[in-house]
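Below: one structure, written as structure tokens.
A single protein chain has been removed from this complex, and every other one stays in its place.
Let's look at chain A:
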Amino acid sequence: MTGYFNEMYDGASVRPPYARLGDWVNAMPAELRQMKQAEAEALFRRIGITFAVYGEGGDPDRLIPFDMFPRVFTGAEWARLDRGVKQRARALNAFLVDVYGRGEIVRAGRIPARLVYQNDAYEKAVAGIVPPKGVYSHIVGIDLVRTGPDEFFVLEDNCRTPSGVSYMLENREIMMRMFPALFRENRIAPVENYPEILRRTLASVAPKKCNGEPTVVILTPGHFNSAYYEHSFLADLMGVELVEGQDLFVEGEFVWMRTTEGPRRVDVIYRRIDDAFIDPLCFRPDSMLGVPGLMDVYRSGGVSICSAPGAGVADDKAVYTYVPEMIRFYLGEEPILNNVPTWQCSKADDLKYVLEHLAELVVKEVHGSGGYGMLVGPKSTAAQVAAFRERLIADPGNYIAQPTLALSTTPTFVEEGIAPRHVDLRPYCLVGERVELVPGGLTRVALTEGSLVVNSSQGGGVKDTWVLAE
């Protein structure tokens, strides 16, 4: 594993944030570790948290492996990530307000018009709409990778309904339950207040017509959805109702929720349903999951929808290339977190380069997710590369390519003991009246030796993520 940044070991010495964890792991006999691992698994099973992260599909009842070895950031490291993530979340929202308004960034020639207006995720139904507080994306999940002590890259942005935050909370809860001493010995910044900040964020974007304390609900597609656990978990922790489309209805200028005490007006809907399904009168007419008439109420200012319909145009992989440009254009700042250099296969020169270097690159579908439909050149056979080349040539506009990044590793419990495994990180930035970020996120780990793919559908696991208080 040389050539990869190891977040714990610098040669033979232990990097400061991991100092106490070194003692912890050395003092833990193998039997105890196995016992604890079994205990953790039993806890996860009992909680029922078995869904696939990020809507990756797969077996919904499969437990995602939990690795007990925490991933640790110093306060100083986090401070930079915090500024960088918030900066990005601000710029993405400014972009959304702009492209559904006057489109200044397009007029200024800083991003191609077709990439915005011919994007599948662009919803012309909300053109001209400025949501409360000018926020389209209220929960921004930024996927980060690290390649060195100070080198972080943004892999992708998630502006619609990023999932996985329940793992951040549960991983912490379970670690605290199993290893209380660790939390006494290390000063670890709390993440438990995430649901409260989320609730406050959602309440802060209540529509103008709302008077008094806003009623917030979570709208779920239902229990068959792979992330249903997370929907009910967040509703519980926020103290808000979890509803399905059939629990809501439109009457007059508002959306109402059926309750045992009669209809109750709903002001803010945190929806975990895709745009296409939220209102059969505006989008897909065959959708049974949404609320007929919802978009008319939204567009006339009677209810807030989080994330706002149309937010997806900011997070596709082709638009991603232009996020540093958005930061300069809207904020007048230089990006704190870098993008991964990206080749747009829709451009002839880029395509030529990509085809010549296919075996070294990672190639992804513009709208793909979950690690499906991608090629990791260095980890693929010649036959796989050849097959992918055909698909790429057939539809170049559907693909982007990036260099294979040397993802950092952190120590991970494996069969033989402890070994370095590659990780990424998704923090969840909350945007309402204020922009807030809890110190932590979801660390995903590629459990297979040498693997750079951390997706749970491809054998990835999760870890607790610590930020040490200074």
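Keep in mind that, in the parts below, contacts are C-beta pairs under 8 Å (C-beta built on N, C-alpha and C of every residue); 3 or more make two chains touch, one makes a residue touch a chain; residues count from 1.
The rule is short, and it goes like this: contacts and distances are computed from a predicted model.
K.L.:
When one chain of this assembly is omitted, its UniProt record names it as which of these: "histidine kinase", "RNA polymerase sigma-70 factor (ECF subfamily)", "Transglutaminase family protein" or "ABC transporter permease"?
P.N.:
Going by its UniProt entry, the chain not pictured is "Transglutaminase family protein".
K.L.:
For a quick check of understanding: of A:Pro17, A:Pro65, A:Gly84 or A:Gly302, which residue touches the chain that isn't displayed?
P.N.:
Here the residue in touch with the unshown chain is A:Gly302.
K.L.:
If the hidden chain were put back, which of A:Asp10, A:Asp236 or A:Glu251 would touch it?
P.N.:
In the full complex, the listed residue that touches the missing chain is A:Glu251.
K.L.:
So one chain is hidden, and I want to know which residue out of A:Gly75, A:Pro292, A:Gly373 or A:Pro403 touches that hidden chain in the complete assembly.
P.N.:
A:Pro292
K.L.:
Extract the touching residues of chain A with respect to the undisplayed chain.
P.N.:
100-103, 106, 113-114, 116-118, 120, 122, 124-129, 249-253, 280-282, 285, 292-293, 295-297, 299-302
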